[in-house]
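Note that one protein chain is taken out, while the other chains of the complex remain in position.
This part shows subunit A:
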Amino acid sequence: MDLFSKQNREVFSNPLNLDNPILVQVLGICSALAVTSQLKPAIVMGLAVTIITAFSNVIISLIRNTIPNRIRIIVQLVVVAALVTIVSQILKAVAYDVSVQLSVYVGLIITNCILMGRLEAFAMTNRPWPSFLDGIGNGLGYALILVTVGAVREFFGRGSLLGFKILPQRFYDAGYMDNGMMTMPAMALILLGCVIWVHRAYFYKEDKK
């Protein structure tokens, strides 16, 4: 078994670009709008989803042949819920302020469409190692967009990145003002639309036949 065969590399790299869960499959939009008002929660959320997707993929893939078909969704949910609880507890212990900022959205990872989508579409029919790569790839693809949108929103909405003031005071003295709308979810939707717009214009090939 070749761990880094071409096929496995594609399983990992496709979700980063051409099969991105947010940009192409338009999954996980709700949390993408809610947690991206600053960069830090966006990064943490992206990492949390990456870890949970990867390990739930592995676990489901390991037991995929023993799961009765009629109750598979319940089994998947139990696995995901267990992992989400672990991650949520770790966040509370290690990074309490971020976990407060993320509030319910950590718990809501359970209902994140990306997770269920990957479990159903990939882990149920593939071996553990490709499933792991697929989970990491999809999670990172999701995190990539979150970080992009979060960085733009924090920079224009607060003039800072990761909580550090980037714009010097003389900008503000000259009349510059932070854009309040950037901190609202409505602007996240528009920014996300812009990212999809750019992505389709430059990368996405399906429309250009």
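Quick notes on this one:
Operating definition for what follows: contacts are C-beta pairs under 8 Å (C-beta built on N, C-alpha and C of every residue); 3 or more make two chains touch, one makes a residue touch a chain; residues count from 1.
Note that in this section contacts and distances are computed from a predicted model.
The complex appears with one chain absent; UniProt names that chain "Na(+)-translocating NADH-quinone reductase subunit B" among the candidates "Na(+)-translocating NADH-quinone reductase subunit B", "ABC transporter ATP-binding protein", "Malonate decarboxylase acyl carrier protein" or "Nitrogenase cofactor biosynthesis protein NifB". Listed by residue number, the positions of subunit A touching the unshown chain are 175, 177, 179-182, 184, 186, 190.
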